[in-house]
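Before I ask anything, here is the structure I am working with.
A single protein chain has been omitted from the complex, and every remaining protein chain is retained in its original position.
Take a look at chain A:
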């Protein structure tokens, strides 16, 4: 067991990757590809050799499935939504919607139809994706192993691609609303004329690169920090679950139960933080204070 521990961990951290391998590539099973080909990676090395032209089927599959589950439940409630006495499902959905709506209203004071549904989607979707972390680590991978799939990572938010995909979408919205609200000139001014400013025209121009560097970094840091915070928390949590799974069976529950209970807090908190920061960033994009 000790020798295979690192293998076990590596195996659990490997995504099911479908990507493009170039012609002449020697695969893990010894075959040499005659031509460029899209295929499932047989091991981690192949997956990394695929480079950018690859898809993590498991991350995408689970995230889309969970997102669809969220929308299915909420759509069901929305269809049956009544202003009379609400049922159980509607109660739950209304609580979620009001919670998100209040969070948005507290932070964002402009008029925007996108932000509230966006925040609801972010919160519920990320929560569901994080929730997969509480499924015992060998449960689903083993099931898919029996179905013939070698690799299966069931927590989409432990894949940096997933978190980056969402944070970059938020980043695109930040840029879009900044340009829409402040105009190109206003946005550029915000990036170049602050925080250091001067009444002297010459000094002002001299300070532009400094300001641009500072503001540029803080702007770029937004999506990166958003993505890496969520990814880091969930990746670390997952790793600890995997490490606990390496313990002898009788000892596992003494650690995995407390960690899982603690993790309930983490997954909710991370979903909430992602949502709140999105609202804050978008509300900053709407503010024309400078």
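Just a few scattered comments:
Criterion: a residue touches a chain if its C-beta (ideal position, glycine included) is under 8 Å from a C-beta of that chain, and two chains touch if they have at least 3 such contacts; residues count from 1.
Here is the rule we use: contacts and distances are computed from a predicted model.
Remark: of the listed names "Multiple sugar transport system permease protein", "Cytochrome c oxidase subunit 3", "ABC transporter ATP-binding protein" or "ATP synthase subunit b", the one matching the undisplayed chain in UniProt is "ATP synthase subunit b".
Although one chain is not drawn, the whole complex shows that of A:31, A:48, A:142 or A:218 it is A:48 that touches it.
Looking at chain A, the residues touching the absent chain are 15, 17, 19, 47-48, 50-56, 59-60, 63-64, 67, 70-71, 74-75, 77-79, 81-84, 86, 90, 93-94, 97-98, 101, 113-114, 116-118, 120-121, 125, 156, 159-162, 164-166, 168-169.
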